[in-house]
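For this view, one protein chain was removed and the others were kept in their places.
Every chain is named by a letter (A and B) in the order it is written, and numbering of its residues begins at 1.
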Amino acid sequence: MSASGRSSAHVAIVDYGLGNLFSVAQACRAVGLGSTITNDRPTIEHADAVILPGVGAFGDAMQTLRRLDLIGVLRDTPARGIPLIGICLGVQLLMTESQEFGRHQGLGLIDGEVIRLDQPQEQGRRLKVPQVGWNRIHPSGGGTERWSGTPLDGLHDGEFMYFVHSFVVVPEDQSVVSSTTTYGDVEFCSSVSSGRIFACQFHPERSGQRGLGVYTNLRQLVEAGAEERRTSA
Amino acid sequence: MTESLETYYGLPAEVRFCTRCVMSNQRPASYPEFKHKKDRKAPTLHIDGDGVCDACRYAERKEQIDWQAREVELHRLLDRYRRSDGGYDCICPGSGGKDSVYAAHLLKYKYGMHPLTVTWPPILYTDYGLANFRRWIEQGGFDNVSFKPNGRVQRLLARLSIENLLHPFQTFILGQKNVAPKIALKYKIPLIFYGESEAEYGNPIAETNSSLRDKSYYSMQHLNEVYLAGVSVPELMDKYSIELNDLTPYFPADYKELEEGQIEVHYLGYYKKWTPQEAYYYAVEHVGFQARPFRSEGTYSKYNSIDDKIDDLHYYTTYCKFGLGRASYDASQEIRNRHLTRDEGVALVNKFDGEFPQRYFQEVMDYIEMKPERFVALCDQARSPHLWKRAGDSWQLRHRLS
Partner (left out) sequence: MNIRIIPRLDIKGPNLVKGIHFEGLRVLGKPENFARHYFEQGADELIYMDAVASLYGRNSLAAIVERTSREIFIPLSVGGGLRSVDDIRAVLRAGADKVSLNTAAVARPELIREASRAFGSSTIVVSIEAIRRKDGTYEAYTDYGRQASGRNAVEWAVQAVELGAGELVVTSIDCEGTAHGYDLALTKLVAELVPVPVIASGGAGTAAHVCEVVRDGCADAVSLASLLHYNRIRHAGDAGDDFASEGNIEFLKGGATYSRTEDVSLRDIKRALQASGIDCRYEAVS
């Protein structure tokens, strides 16, 4: 579990008042990845990766991000070649828009919308919303090669991850879907991966040892990216 | 300010708290209840030069006791009395509380004895208390002799003991402590086992070196020693037109008869390390004992003395008379057993001590046919000036536990 030495790379965990920032920071710490919890724009701009966590309402989140003047820097991050990692609400904020409590604009980094988990059923019984608990993720498109080179590298088809959510993302372009998960009779996209963007509906920092593996991968990707930028600078 | 304040009951003028538990030197030591007269000046809890009370010293010594050796002693004792001819070889007095469950069950199922349980029922049974009694007998599996005294006399004595001594619990104490030796005589069962020794609560250490309960507690030599509700027997008979026969259930057994019958009363707590909380777990595990479904008023606990509605009132009177409420008693016991730190005990006492037992109050008043105002007036009269002062409409203790 402990990292093989501390990384020189450093990530920014965006603090917009919502979410389990501390557990994300603990997970980074556990794999030797330096992190800062911050909502300071320059700090975020200079980070080797940006993690957008979050728990709560979409509309409130976007409003706060707007107020903190972070929308621009977040939108720019992938374009600048810096990895942008979204967790839980974070994956939802990347989308074009959400239907939660009205219609809200998202960051628009991934075309698609956010809709409510719609009356999932299992053996005739209605399942509770939000989904709270462990569920399996499956690589979209069939094989785990889909996850190669992403933070999900090395995980098994059917790996258990921890979910807490009432809404799901529906990307327009299926090719960005990295994993799918089934809750009752509803199959939904549980993570997306596209260019420098990786975002998951589940909480890898709360998903035990296997979830921590996602952070280990993250560290490697972030270091590789930082190294690349250094050498090409 | 050195005004000299009057002290009631012969209590020490200066209030001192034990530095280990939360008891004070105002606590009366155990004494034969049937000798309790209105003007008695009983000895109180002794606190030594280091600020440690006798009960805590006893607890200290408990840690040094060679329990293996005591176990051997117990086996020897039991081997002498154990019967295999179908008769009873010992008596376990109790009413189904955690301690009597523990004692009886242990003696029967671990040590192979044949106990007869003997019960003097509570004055006013709580329903969960009665359920626990049934569980003791039915699930625990014991024969039981219950002696239910004449209701009219009990009611009278209950009222008188409150009027004269502000001691709601006296009739129960008298009955409970005296019935077992008398049954022992009648059934010719010479061995009686109580649970914890009185030393656990700070009675003179001299008493605690033996497993035997001092005979003076449960025997009399002459009827003129006996005072019930603070009144002598002849006066009771005369003033209230009751007969000697009506009062005998409250008398202790005769000293000579006990000697001849070779009746011995032992404390099981002398032989087995007694942890009240573990007695609770034992009782739950083995007979399904259930704690009170709510906190006892005046304290934080739920499983101590929960079968008699008058009990709650009893602790309120100790609060008035000695400045010590139920939480003080419970917390001190748990501190001595190391379940609580003294700081926790202090917090609990300051939070709960003296809480008025509202829940069953009216029912008790109805039972003894006393007006609530009268009871409150009796409480006020009983507050020793050296402990209490008036603060507006209410009373305040002069000292605060810290």
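Throughout what follows, a contact is a pair of C-beta atoms (placed from the backbone, for glycine too) under 8 Å apart; a residue touches a chain by one contact, two chains touch by 3 or more.
Computed from a predicted structure; not experimentally measured.
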Which residue of A:Ser23, A:Thr36 or A:Thr64 touches the chain not shown here: A:Ser23
Contact partner of the left-out chain, one of A:Thr38, A:Thr64, A:Gln105 or A:Asn135: A:Asn135
Which of B:Tyr300, B:Tyr367 or B:Trp388 contacts the chain that the document leaves out: B:Tyr300
Chain not shown: contacting residue from B:Phe133, B:Tyr227, B:Phe251 or B:Tyr280: B:Tyr280
Residues from subunit B at the interface with the omitted partner, ascending: 273, 275, 277-278, 280-281, 284-285, 288, 290-291, 293-295, 300-303, 337-341, 344, 347-348, 351
Touching residues (missing chain, whole complex) on subunit A: 1, 18-20, 22-23, 26-27, 29-30, 55-57, 122, 127-135, 160, 162, 164, 183-184, 203, 205-209, 211-212
